[in-house]
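Have a look at the structure below before the remarks.
The other protein chains are all here in position, but one chain of the complex has been omitted.
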Amino acid sequence: MTIAQQMIKRSDSVLVTKVSSEIFETVRQRIPDACYNPAARAITIDRSQSAPRKRGIVIISGGTADIPVAEEAAITAELMGCKVQRLYDVGVAGVHRLLDHLPRLQRARVIIAVAGMEGALPSVVSGLVSVPVIAVPTSVGYGTGFNGLAALLGMLNSCTPGVSVVNIDNGFGAGYLAARIIR
Amino acid sequence: MTIAQQMIKRSDSVLVTKVSSEIFETVRQRIPDACYNPAARAITIDRSQSAPRKRGIVIISGGTADIPVAEEAAITAELMGCKVQRLYDVGVAGVHRLLDHLPRLQRARVIIAVAGMEGALPSVVSGLVSVPVIAVPTSVGYGTGFNGLAALLGMLNSCTPGVSVVNIDNGFGAGYLAARIIR
Amino acid sequence: MTIAQQMIKRSDSVLVTKVSSEIFETVRQRIPDACYNPAARAITIDRSQSAPRKRGIVIISGGTADIPVAEEAAITAELMGCKVQRLYDVGVAGVHRLLDHLPRLQRARVIIAVAGMEGALPSVVSGLVSVPVIAVPTSVGYGTGFNGLAALLGMLNSCTPGVSVVNIDNGFGAGYLAARIIR
Amino acid sequence: MTIAQQMIKRSDSVLVTKVSSEIFETVRQRIPDACYNPAARAITIDRSQSAPRKRGIVIISGGTADIPVAEEAAITAELMGCKVQRLYDVGVAGVHRLLDHLPRLQRARVIIAVAGMEGALPSVVSGLVSVPVIAVPTSVGYGTGFNGLAALLGMLNSCTPGVSVVNIDNGFGAGYLAARIIR
Amino acid sequence: MTIAQQMIKRSDSVLVTKVSSEIFETVRQRIPDACYNPAARAITIDRSQSAPRKRGIVIISGGTADIPVAEEAAITAELMGCKVQRLYDVGVAGVHRLLDHLPRLQRARVIIAVAGMEGALPSVVSGLVSVPVIAVPTSVGYGTGFNGLAALLGMLNSCTPGVSVVNIDNGFGAGYLAARIIR
Amino acid sequence: MTIAQQMIKRSDSVLVTKVSSEIFETVRQRIPDACYNPAARAITIDRSQSAPRKRGIVIISGGTADIPVAEEAAITAELMGCKVQRLYDVGVAGVHRLLDHLPRLQRARVIIAVAGMEGALPSVVSGLVSVPVIAVPTSVGYGTGFNGLAALLGMLNSCTPGVSVVNIDNGFGAGYLAARIIR
Amino acid sequence: MTIAQQMIKRSDSVLVTKVSSEIFETVRQRIPDACYNPAARAITIDRSQSAPRKRGIVIISGGTADIPVAEEAAITAELMGCKVQRLYDVGVAGVHRLLDHLPRLQRARVIIAVAGMEGALPSVVSGLVSVPVIAVPTSVGYGTGFNGLAALLGMLNSCTPGVSVVNIDNGFGAGYLAARIIR
Partner (left out) sequence: MTIAQQMIKRSDSVLVTKVSSEIFETVRQRIPDACYNPAARAITIDRSQSAPRKRGIVIISGGTADIPVAEEAAITAELMGCKVQRLYDVGVAGVHRLLDHLPRLQRARVIIAVAGMEGALPSVVSGLVSVPVIAVPTSVGYGTGFNGLAALLGMLNSCTPGVSVVNIDNGFGAGYLAARIIR
């Protein structure tokens, strides 16, 4: 996101994305209970009296480069009171590895599928489960990837129903939506 | 959809979209319990032993021209065992009329917002509720509407989180996804 | 704007946009009555014998990131002899806050609506008033916002008539046009 | 417009665009005071007690093929109580002919400039006057005209300020906006 | 292809694509050994002294609507002296069915993968084999499929290497290239 | 141009474009008769025995920002043995100033028209003369100028015949072509 | 061209393009000296006292489908008093055949190169000659040809200088420009 700070202030929780670790150091001196997720480059502050977290969100992604967006989705959902299971080692280039995780996918209540390049992961996954799949295209790729446009179009044209899409690199939006579905 | 027939065969239900009334007449002679929805131009056959329908889906749209896509979403969800409430008289050109329906929107468990032109309806609605909003851009419009592309981009860039998007005119996909969320 | 300096020289007024505060410091030493607007990053010099300013321009915007473009519009219109009312705390994500300003909007003679993301603000506002609405898309956003293209298309496809559009981030053009309308 | 009927119902006036003469014949039998504009392919009914029409709108266009859109703008403004002056024989290919009309252009309070192809007419005209110019791109052209996109981009990038743009072929929107400005 | 007739004249073989069955009837009266493939809508004449056909080409596709393009590829390769194995019942929506054909895919020397919608089939298949995969996007789909563009981009951005792409709906080019590879 | 060095080596002349003044200083120490054009950022070396230069090329442009491209065209044509007349103070925003130069334009044998923004200059000029007009779009502008695309489309869709177009910012190509026409 | 009639009226000559042979029959009854070019689908009337035609225009094209555009260029130039040599049997798929015509190409004063598909013909030809090359992209092709856009981009990015481009299918513009160059 080009917008420097995206915040949700709900009860007692705050999320600030796209923050460098240097800025976090400054923040921590004033807010000692602030946490930093270096993959998502995000600061979270969670002072909510922890009701037990709602289960059911699974976040999957294929390439290493997709992890920052996946983590942004994860911490957003966590801050909204959800428990998140991460499966970051799956991708359509190795379908067998994806199938190894089938039981976990089928136990999910909602799946967030993060993918760049051709963006085929949500299509393949949605054909294996019967829960909502939120597809997040990432700007990972080059040339005709057009900074995530190819992945976005692939996800919008999924041949398996049950998939919907958020903006490119919008991990925040996917995590927020998943939490709305779970609640 | 340019694909002539999109079917879901679940238990005992069938959906065929983009069918003329002439074709339906032929079908009905062989399948007497087939039904026809002229707005969605779809045939449905529902032989499932009717478990009580799950409540919670609200479908909203603004212009008259969006109704066929909205109806396609509605009958898809109904065939998957959901009860659907339709609000087809709202649009961002008359925000007050939308606000009149606020209680109904806030009681929904999931909202499908169908809109062409600038596609602003999901943004405005998502700011008023705390449930998932499935946005369906329609190809209604002309010129720089680019057959629904303007509406699609508007929905992907919604300034209110909680919105995800399906393909242009994909009422079927929206209804299918809403039913997955409700179950 | 990529063009370094955009000037209007009318009677005794000058406008230079996209100027850093460092450059302004240099200018001020030679032109003591030069003024600097840090939000719009613009220098203005106004030596016109001040006729009373014409009233009627209201400039609205939603996000903090839109303010520089809105300010560019404001100081352009002011330099052309108009009085401008700024409402920078409204946006379609919170429709109720927009409605709170309804009396002010309805007293305007022309409204400039500045918005990025999905660009829905002009559509919603134009449905509430009966005066011309000049829509200014901003390059605020990311991914499929395409540097303001999504906002531009949303504004061109407004479902409420009475809206016209200027180039992305063209606050200068919007302010200039509003002043032409007021005179 | 691809939408069959666009209506404004104000006091006692009605506008229906994109209507064939055959349909008009049917309408006239039931509504004897309905009028038909064959260039704009529009039906108008005007039962307002005619207050004197407001003067000041000039509509210019270059090619013969732009006239239907220009006429749509004209009758929209007329129905809203304005008097419209039409100059349909001017275009940038013959700048001298445009200059012959300079006095008329400079007496206008608002100018609607309708153009296809490269859409340069508004730029040239706005440099000659000091009133608002509403630019209407038309889908006239072929190849890289992209159904009016080239004209639209040309108008959005006008090197003379004072120009704003409506959707491709949106004569209705231009006329409606001009009437809002005049009132 | 919009070009009416595409011909390869090699030794004694002729291929004419995009021909209606009516035209074929006329042709057959003058050329009795002409054959017609109704799926590909193509006429073939093969008078080559049949050397044994070269084995190794497998053509796969997912949806029923992709079959005409797949058949165009098949008869092109056959006319160039190759034997073709068709697997038209596989698609990424049902990955298990694709895996059932794994032995056949792994025995191929070259695979032509024909797909519309999101065009993910070549990516998944190329991860399962170690032979060249020729990807053919089809114009099957609607909305943001943009007549095959989404599938094309998906294929160009395949996350598994070993894939190359031909023009949208270019079954002829894929079959021709596969035959070049096999020889 | 992103290519660092574009050279024409004809008889005894050399052209290197996109060179900083620092690099030129280094070059001059080794090649004392090298010349530098700071506007075009180009080095030229001309050791041809000067036949009298061919007359007839006029280069026009509107904005200050277009001058580097115009100068690149000029020195290319000069190096190829042509005499060039520069008119850099004309633009469609002030048509009267363009008309002041009419006699000079009508004496030209070929005109190079350099313009960014809406790119209307070639259209207007070609309507005033009867010689070939080479249009050079520049990447001057912002937003929907799309780095020269709007100007390019405007030029390709010129409503006056007699205009042809080269790539965006391709002053070299325009000068080269003009010299080919003159010879 | 989608515009029905494009006319040049110079001295005593008229050109009307995109006319069916049926319409021509009607015209001939009233204007007996009207001529019809079925390839270009154009009517010409030439009553000029024939000064000897100026030589030097060569028009080349590759595929059969490009001939209508090439003929439109040819008759336009002929009506403007030029003599045209047609070479319609050359294309980059068979470079040797193009080279067979090299002497003719090198004797030309200006070459019009008409091509669809990848539009490579002007690049190859311009490398072989030292005269201006006018490139005309045609809408021949399918899929990613995008109705001539691929050919247009190829021509604008020619790696050999000396090429300029007109709009897609604009044979009229190319012929008109060639005649301006020759005169």
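Going in written order, the chains are labelled A, B, C, D, E, F and G, and every chain counts its residues from 1.
Assume contacts are C-beta pairs under 8 Å (C-beta built on N, C-alpha and C of every residue); 3 or more make two chains touch, one makes a residue touch a chain.
In this text the structure is predicted, and so the values were computed from the model without any measurement.
For the chain excluded from display, the touched partners among the shown chains of the whole complex are A, E, F, G. Among G:G56, G:G81 or G:G119, the one in contact with the hidden chain is G:G119.
Within chain F, the residues in touch with the undisplayed chain are 1-3, 137, 139, 147-149, 152, 167-170. Along chain E, the points of touch with the absent chain fall at residues 8, 110, 130-132, 134, 152, 156-157, 161-167, 172-174, 176-177, 180-181, 183. In the full complex, chain G makes contact with the omitted chain through residues 62-63, 91-95, 98-99, 117-120, 123-124, 126-128, 141, 143-146, 149-151, 153-160.
Operating definition for what follows: only the chains that are shown with their structure count from here on.
Among the remaining chains, G is positioned farthest from chain A, on the basis of C-alpha centroids.
Over half of the residue-numbered contact pairs at C-F are shared with one candidate from F-G, C-D or E-G, namely E-G.
C-beta contact counts were set side by side for C-D and A-E; A-E has more. Centre-to-centre separation between chain C and chain G, using Cα means, comes to 48 Å. Chain D and chain E have CA centres that are 51 Å apart. Annotation for chain G: residues 152, 167 touch two or more other chains.
Chain pairs that touch one another: A-B, A-C, A-E, B-C, B-D, B-E, C-D, C-F, D-F, D-G, E-G, F-G.
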